[in-house]
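Every protein chain of the complex appears in place save one, which is left out.
Presenting chain A:
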Amino acid sequence: MRTRRIGNTLAWQIFICAAVLAIWQWGYDLHAVVPWLVPDLLDPYFVSKPSQIFEHFLILSCLKSKAGVFNGWFNGDFAKCMVRNENNLWIATAITLKNTFFGFVTGVSSGFVAGLILGRSDRLSAIFQPFITAVNSIPRIALAPIIVLAFGIGDTSKIVTSWIVVVFLVFFNTFEGARSIDEGFINAARLLGASEWQITRTVVIPSTMAWVFASLSPAISFALIGVIVGEFIGAERGIGRLIIESEARAEASGMMVAVIVLMLVGVALSAVIWRLQAHLLRWQQHNMVE
């Protein structure tokens, strides 16, 4: 019964994918016949079409030459293309991923530490509260041009942009988590002889973890957004740069390749976070059992 329902769901999902791809690929061909049925937006000039996107993917990733011939792996054509096109899809993806990773890691760690310290100190949180509220009211993305101006068009400015969108998110979650720790746990630890540091390590951090993890999924998406926006403003390499280049040439297919790669990257990163979360928070899974 259950397997049948899963099979059924999968069938529907495949059907929807196929339908969307088919309309995307051939839908605009009907525009000349029934213009009232097919919206102008389906024009391949704007949204390209799956076959063109795939073709463009092969070219951007150096698997195929611009002339449309498959590059040989062994005659060196692929390697030459990789060198010639310094923002090829592989490098662009690697650069964007690298900057996302650093933005995420620095944002999460600094947000976590700050949230923990302020969450556990009434005095510090009272002092910093208005500043945090003020800075938090700024749409962080608006700072991207300033950051690129300050840190240049290299990787640093992307990491900083990414950091600044991630850090607040993680900070607020950690802060709330540290505030809402059950005092009973802290008392229990203290009466069993725990020092302040042992309490932080064995009670405060583990019980804040659930809150921190709740912020990691959005944080990884935010980190990616930060990097892409940074690359839009000014960059030499990266997927954001690829999009800007294609846009300058009015190449919808190039932009679509970049967007699809970003989608896949986003899905992969979220999956990693989910896995990690499920493992580290496994103590929460039995909560319904009594």
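Descriptive notes on the structure:
Just so we're on the same page, a residue touches a chain if its C-beta (ideal position, glycine included) is under 8 Å from a C-beta of that chain, and two chains touch if they have at least 3 such contacts; residues count from 1.
Note that in this section contacts and distances are computed from a predicted model.
The complex appears with one chain absent; UniProt names that chain "ABC transporter ATP-binding protein" among the candidates "ArsR/SmtB family transcription factor", "Tryptophan synthase beta chain", "ABC transporter ATP-binding protein" or "Heme exporter protein B". Considering the full assembly, A:Ser207 is the residue among A:Ser51, A:Asn85, A:Ser207 or A:Ser270 that touches the omitted chain.
Among A:Ala142, A:Leu192 or A:Val267, only A:Leu192 touches the chain that is left out of the view.
Of the candidate positions A:Glu86, A:Asp122, A:Asp182 or A:Glu236, contact with the hidden chain is made by A:Asp182.
The chain not shown here touches chain A at positions 182, 184-185, 187-194, 198, 202-203, 206-207, 209, 282-284, 286-287, 289-290.
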